[in-house]
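The structure's right below; bear with me while I get my questions together.
For this depiction, one protein chain was excluded, whereas all remaining protein chains were kept in their positions.
Going by the order they are written in, the chains are A, B and C; count residues from 1 in each one.
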Amino acid sequence: MKIGMIGLGKMGYNLAQNLLDHKHEVVANDVNRESVKGLSKYGAIPAYSVEEVVNQLEKPRTIWLMVPAGEITESLVEQLSHLLDEDDVIIDGGNSNYKDSLRRAELLSEKGVHLVDVGTSGGVDGAREGACMMVGGPNEVIQRVESIFVDTTIENGYLHSGEVGSGHFLKMIHNGIEYGMMQAIAEGFDILDKSPFAYDYEKVAKVWNNGSVVRSWLMELTESAFSKDPKLDEIKGIMNSSGEGKWTVETALDFQVPAPVIALSLMMRNRSLEDDTFTGKVVAALRNEFGGHEVVKK
Amino acid sequence: MKIGMIGLGKMGYNLAQNLLDHKHEVVANDVNRESVKGLSKYGAIPAYSVEEVVNQLEKPRTIWLMVPAGEITESLVEQLSHLLDEDDVIIDGGNSNYKDSLRRAELLSEKGVHLVDVGTSGGVDGAREGACMMVGGPNEVIQRVESIFVDTTIENGYLHSGEVGSGHFLKMIHNGIEYGMMQAIAEGFDILDKSPFAYDYEKVAKVWNNGSVVRSWLMELTESAFSKDPKLDEIKGIMNSSGEGKWTVETALDFQVPAPVIALSLMMRNRSLEDDTFTGKVVAALRNEFGGHEVVKK
Amino acid sequence: MKIGMIGLGKMGYNLAQNLLDHKHEVVANDVNRESVKGLSKYGAIPAYSVEEVVNQLEKPRTIWLMVPAGEITESLVEQLSHLLDEDDVIIDGGNSNYKDSLRRAELLSEKGVHLVDVGTSGGVDGAREGACMMVGGPNEVIQRVESIFVDTTIENGYLHSGEVGSGHFLKMIHNGIEYGMMQAIAEGFDILDKSPFAYDYEKVAKVWNNGSVVRSWLMELTESAFSKDPKLDEIKGIMNSSGEGKWTVETALDFQVPAPVIALSLMMRNRSLEDDTFTGKVVAALRNEFGGHEVVKK
Partner (left out) sequence: MKIGMIGLGKMGYNLAQNLLDHKHEVVANDVNRESVKGLSKYGAIPAYSVEEVVNQLEKPRTIWLMVPAGEITESLVEQLSHLLDEDDVIIDGGNSNYKDSLRRAELLSEKGVHLVDVGTSGGVDGAREGACMMVGGPNEVIQRVESIFVDTTIENGYLHSGEVGSGHFLKMIHNGIEYGMMQAIAEGFDILDKSPFAYDYEKVAKVWNNGSVVRSWLMELTESAFSKDPKLDEIKGIMNSSGEGKWTVETALDFQVPAPVIALSLMMRNRSLEDDTFTGKVVAALRNEFGGHEVVKK
């Protein structure tokens, strides 16, 4: 089918190539004109503005946004809501908060425009070779556009997960689980690292990837990471996060679901962002107050 | 090679068959005579006592224990320490605490007997078809017996992980990671279950197993579990544990490694063993005391 | 001074009496006419509508809201924003979220009306006899109304904590700390309850209140609770929560502050609201899948 693609960053560029490989027509747009030109060499139809994307598509149109969640997605949806017509479809492939997707779907529905929310996993390689996509939206709309999800995912890597919002919700939870799994693996190696035994961590990850209960893609990545830097001596243990873990915890609190593992995974990341903590200062000061325990002066 | 196998439960029986398949000679013993007879039909040499096992092997002997950790392992090691001679090898394939293995190795070394500690993962099927084994012991001893580990594991599923104790230690940490991964997955599905969306959990697990970051054997098992009981309506959420998770947390405390995810995974299991908690009663009573908040009477 | 009091529930009624004791004039209003009449016997000026409250006060007016946070506070602030004039003051003594207070202050400031946010602790008795109040608002406004805070709090129990919002923020954090302290105390008694020793919990709390590091009002309440029901046999351990703990955790996440103790206190409360958990079912099912561990059927 013919589809507009707005946002040609790493993910969008690869996904557009993936679509072209599968004989879809892609009207490609990005704020960076070079990316548009680059992709046109692969057969994409260049569009140098959002209006051009809209104008080069026939009704009912399908436009895929692959841009950062938050303000950029918000302003593009707003802009498109004025340019699009009844029955057109906007696919949001970014990591939007499902609450935003629900709100935007409501807004767009006033004009008869449909929102389809796609949670995408599998990274940049997945976008190019075959990703994992969790897609929310009404049945009839999904049926119209489903071929593009089937074509750009690996076998069994596409799920129409339910109503609009359900795709981004599922991606959020996926990332929450990912936080917990990563922290679990990391804690395990941290204990190994303090043990009296002289383990070869690459070999440990490798044996665990072959026949053990914890074999997983994340453990394969662990093996890969240790193969490059056996003790991770070259990097600092600063664990950034990009939002979905926080949303997962907030959602768990909203639904009164205890989710201590996901919450603690996030909190230990936040802890790693600080060299010293005010919490630590207060506890150290209190120990000094009641027990005369020495504090470490700066 | 020729090897004694003491303990023909699910794991030991399968492992013995696995050894026989690979042309090893197995002297098989169990407290259950039927198991001994059963295995002898597959070609094992029957032994109806520990002494018989010892007597049917030539020096230097190799005896594999596949019995429950704790008292049974302890008493067998004790018994064997009197029956074995210098340079004989005891392989402990059970889930022993690494501290016990270190202690037993020390004890046995006084008689020149070697202990090899094997952490085994992969379950009953793994024991039969090819397991994952993490093996601790001195190089020269391991070289002598290594063929039996190579033959009974899947490709790359065997690791000589270091000195004695390192195999059981590694298995313990493996299980700790497993606790964290399982709890992370479970929390994720619990939040889904409270969400406004009507997910098909088997399909969710399936899509996550194809191309996503959280793809893993545990997620495949999740898919399998939901395929049998879509909402797990038939079971209660009681999470037992068998010891290694607790040891992992204790070890983390011993080494002063923060391991909140593994610790909380275990504590939520313990929480699931109780219908009501004294902690909850105290907090409810306190809320009533200071705020007049109503308590729920029994 | 002369002050309007809207909301004559337990807190507002007692606070109004407290104000009357201190020779303040109180124009009292509530949706319940009986409460208004009741208080007028103590010398309050009755007002049977919000408009009456406004009309019976001279400019610049001061109106104290002691109503449930959320919708009721929102609609009263909205209503008052139309009735009040420049330089009038609304005091919000409820447990409002500080973000709402910041937003409302902004809105009211467009009309020159001031918001003063008061976090109140000490319960119903405190409202009557002398509470603890943390008050946010601009210096010049606070100076005008400060006497009512000084008069209705116990000695040193009043703090002008900073700009508007700072009072409710401080109350929120106070409650977060309270959650953590209560859970810590409760966990301690839970371990005692499983111990081999036959403790008398009232006596334990009592000795801890006399000379120990953990002596505190909450421990005094613990002593009181056990004096009435020695093993808390009569109540269920259901721990409800009223919102501020959740806000504290959300705020901690917003500021990237690790706050595991407050977060876990809340999550264990949420856990207590469920008899069985989906998390538990998933873990139990997984243990069955990989290890053949038995599940408990419903």
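By definition in this document, a contact is a pair of C-beta atoms (placed from the backbone, for glycine too) under 8 Å apart; a residue touches a chain by one contact, two chains touch by 3 or more.
Only a predicted model underlies this, so the values are computations on that prediction, with no experimental measurement involved.
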{"item": "Neighbouring shown chains of the undisplayed chain, as defined at the top", "value": "A, B, C"}
{"item": "Residue in contact with the excluded chain [from C:N18, C:T62 or C:T153]", "value": "C:T153"}
{"item": "Selected from B:A131, B:I148, B:V213 or B:I235 as touching the chain missing from the view", "value": "B:V213"}
{"item": "Per the touch definition above, residue among A:V54, A:V164, A:M182 or A:L253 touching the missing chain", "value": "A:M182"}
{"item": "Chain C residues that touch the omitted chain in the full complex", "value": "121-123, 126, 130-134, 136, 153-159, 161-163, 165-166, 169-170, 173-181, 183-185, 187-188, 190-192, 194-199, 203-204, 206-219, 248, 251-252, 255-262, 264-265, 267-268"}
{"item": "Contacts of chain A with the absent chain, listed as residue ranges", "value": "10, 123-124, 182-183, 185-187, 189-190, 193-194, 217-218, 221-222, 224-225, 229, 232-240, 242, 260, 264, 268-269, 271-272, 275-293, 295-298"}
{"item": "Residues in chain B touching the chain absent from view", "value": "213, 246, 249-250, 252-253, 256-260, 263-264, 266-268, 270-271, 273, 277, 279, 290"}
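FYI, only the chains that are shown with their structure count from here on.
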{"item": "Computed distance of Cα centres, chain C from chain B, in Å", "value": "49"}
{"item": "Centre-to-centre distance between chain B and chain A (centres being mean Cα positions), rounded to whole Å", "value": "34"}
{"item": "Overlap residues in chain B, where contacts from two or more other chains coincide", "value": "123, 183, 185, 187, 190, 194, 217-218, 260, 264, 268"}
